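One protein chain omitted, others in place.
The block that comes next holds subunit A.
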C-alpha cells in the first residue's frame, strides 16, 4: 500500500487539497457577505482565522509522523502547500487585527504588542512564520542547502508552541479548546522527540564494539594459586 502516486495523480491530489484548504476561507467570505457571522462579525473573523491558522500548523506538523507511521513517503510532497496555507490564514488573522480590529492605529498596535503578552506571543509567531514562507520554494532550498534550510524550518516547532500560548493566554476562563490543541501539538512534537531518541540510541549502539559471542572472559585480576 505504499505505492507512490504517478506524477499526474499527485498533481490531481494537490489540486484537490488546494481547493479543500480554501474551503474555510470561502465559507467565512460567504458568511461575511451574507451578514451571517453573528452580532460581532469582526470577532468571528478574528477567531475563525486564528483557529484555522492553528489547525493548519498542526496538520502541517502531522505530515512527518503520518509518513513514518504509514510509510506513505509521498505525503511529504503535500507539506509545503499545507505550511503555506498556515501562513495564509495567519496573514488573514494578522490583517483582521491590523485592519478591522485596530483600524491601522499604529500607536495602539505597538502598545498592544509591547504590553499584552498574548499579542506579543502571537505577533512573534507570525513574524517567525515569514522567513519560513519566503523560503518555501526549491530555489531557497538550493540556495541555503538542505541542512541549513531544515534547521531554519525547525522554527515551526517554536511557532506551534507560541501559537498555543497565544490562544491559552487570551481565553478568559474556559481553557478546554487551547488545551485540546496543546495536547495535539505535544503529541506531534513528542513523537519526534521519541524517534530522535531512538535514533540516537541506535547510533550509540552501532558505534559501540559488541562483545564477541563465545569469546573468552579475561579476568581483570590474575589470582595466584594458593
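Note that contacts are C-beta pairs under 8 Å (C-beta built on N, C-alpha and C of every residue); 3 or more make two chains touch, one makes a residue touch a chain; residues count from 1.
Criterion: contacts and distances are computed from a predicted model.
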Absent chain per UniProt: "Nitrile hydratase", "Sulfonate transport system permease protein", "YeeE/YedE family protein" or "Protein-methionine-sulfoxide reductase catalytic subunit MsrP"? "Protein-methionine-sulfoxide reductase catalytic subunit MsrP"
So which of A:4, A:73, A:108 or A:198 would be touching the chain we can't see? A:108
Residue positions on subunit A contacting the omitted chain are 32-33, 35, 37-43, 100-101, 103, 108, 111-112, 115-118, 169-170, 172-174, 176
